[in-house]
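Here the complex is missing a single protein chain, while all its other protein chains stay put.
We just call them A and B in the order they show up, numbering each chain from 1.
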Amino acid sequence: MNPAYLFGVYQPGTTVLHRAWVGAKVGALAVFSLAVVLVRSMPASFGFLAIAVLAAAVARVDLRLLVRSLRPVLVVAVIFAALQWLLYGPVKAAETLVDLLALALAAIVVSSTTPVNAMLDALIRWIRPLRRVGVDPERVALTVGLAIQALPGTVALAIETRDAARARGVRHPRAFLSPFVIRVVARAHETGDALHARGIGDD
Amino acid sequence: MARIELDSASVTAPGADGDLTILEPTTRTLTEQRIGVIGANGSGKSTLVRLLNGLVSPSTGRVLVDGLDVARQGAAVRRRVGFCFTDPAAQLVMPTCVEDVELSLRRSVRDAGERRRRALEVLDRYGLAAQADLSVHSLSGGQRQLLALAGVLATGPSVLIADEPTTLLDLANTRRVADVLFGLEQQLVLVTHDLELVRRCERVLVVERARVRYDGPADAAVADYLSTVPG
């Protein structure tokens, strides 16, 4: 697995949006999304899209990344817009398409200007108040960190097991899924033992 | 040296047709500095050493380390007994080398700056200072195992258990890891298939079919083990 895989959609940069506080960015995105879903009017939809495009320009989001990230969202949006054209006519369809585009664009701007580590640190800070209801932020950080560590290995394991099944001429997904999942569980037990031996989980 | 006592400790597991005996009742007192454990795959030697820090609980009997009951005072025992596994990939859990060592120090050193300083010191001791900020995925197999050892030794345990730590390594890396292991002041319990390494131990247990069949000096133990291997 290419290690670049782990960099995700973040793009290093020094724009205002790169330097902005993570909490403000995520908060703004939440408010923006809510507004797009709640306000139903054609002019408003284009207004929202204009805001999102402006944000993407300010953040200097790479066009290739934009296309790659937008593609799956766009496919779904176009299908739904087409359905709505048939059902309710072109106006409604256009509104839906513009709304979905604005939502996706705004989210990509936040993700592409915020490093994975900064997002993770912010998340751990936000859940600190949950300590009172039994959530241990350090354990959450450890679990998320472990999952990130396990990502490339797990993808490699999935591909390896699938290829092994294909090499034996087995086409049924079950032939590779069961061995794959069993290996994941066995490896997790080993990791659990290693954590346990290092005294993690004793506290 | 620490004092490790097995007092008729046995391990059984429920199987399809009744209980499986994984380790028959075993009574031993281990006080030597370097103790080797050899035996065939599946003989029960991994289970034997896993008893020593509570990864496996005895079905009957007791296991004590310096008088502490492993089953009841597990956390206190694990602070004294470090454990190094065969596959470094399973035990390295943080993204960078220095962070992985810091994870071990998390409980003993509260201050983050101090923790980083101590972690860098530990890395330096095992020749990994230059790799401190690198991803653990970018290390060679030998470096990974050294890092896993560094992570375990960072907290200063008085006993180190190593379960086939060199099985996945090439000859050069096996020597590097072995030099670290045999250079330790701490008590070492080493499970291995490497008969050259086991000859450097003062006392060697040979495990076969869920029981300790020989217990004594290395040369005699190796001779005994070889006599059980057909061909």
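By our rule, a contact is a pair of C-beta atoms (placed from the backbone, for glycine too) under 8 Å apart; a residue touches a chain by one contact, two chains touch by 3 or more.
FYI, contacts and distances are computed from a predicted model.
Set against the options "Cysteine desulfurase", "Biotin transporter", "Xanthine dehydrogenase family protein" or "Response regulator", the UniProt name belonging to the omitted chain is "Biotin transporter".
Looking at B:Gly42, B:Gly127 or B:Pro217, the residue that reaches the missing chain in the full complex is B:Gly42.
Of the listed positions A:Ala44, A:Val58, A:Ala164 or A:Val184, the one in contact with the omitted chain in the full complex is A:Val184. Listed residues A:Leu54, A:Leu130, A:Ala147 or A:Val170: the one in touch with the omitted chain is A:Ala147. Seen across the whole complex, the unshown chain contacts subunit A at 5-6, 8-10, 26, 29, 33, 36-37, 40, 68-69, 71-73, 76-77, 80, 83-84, 87, 92, 96, 99-100, 103-104, 106-108, 110-112, 114-116, 119-120, 123, 139, 142-144, 146-151, 153-155, 157-159, 162, 171, 173-174, 177-178, 181-182, 184-189, 191-193, 195-196, 200-201.
Everything that follows uses one rule, which is that only the chains that are shown with their structure count from here on.
Rounded to a whole number, the gap between the C-alpha centres of subunit A and subunit B is 39 angstrom. Of all the residues in subunit B, the ones that touch subunit A in their complex are 50, 53-55, 74-75, 78-79, 82-83, 85, 87, 89-95, 103-104, 106-107, 135-137, 151-152, 155. Those residues of subunit A whose C-beta lies close enough to touch subunit B in the complex are 3, 138, 142, 145-146, 148-149, 152-153, 187, 190-191, 193-200, 202-203.
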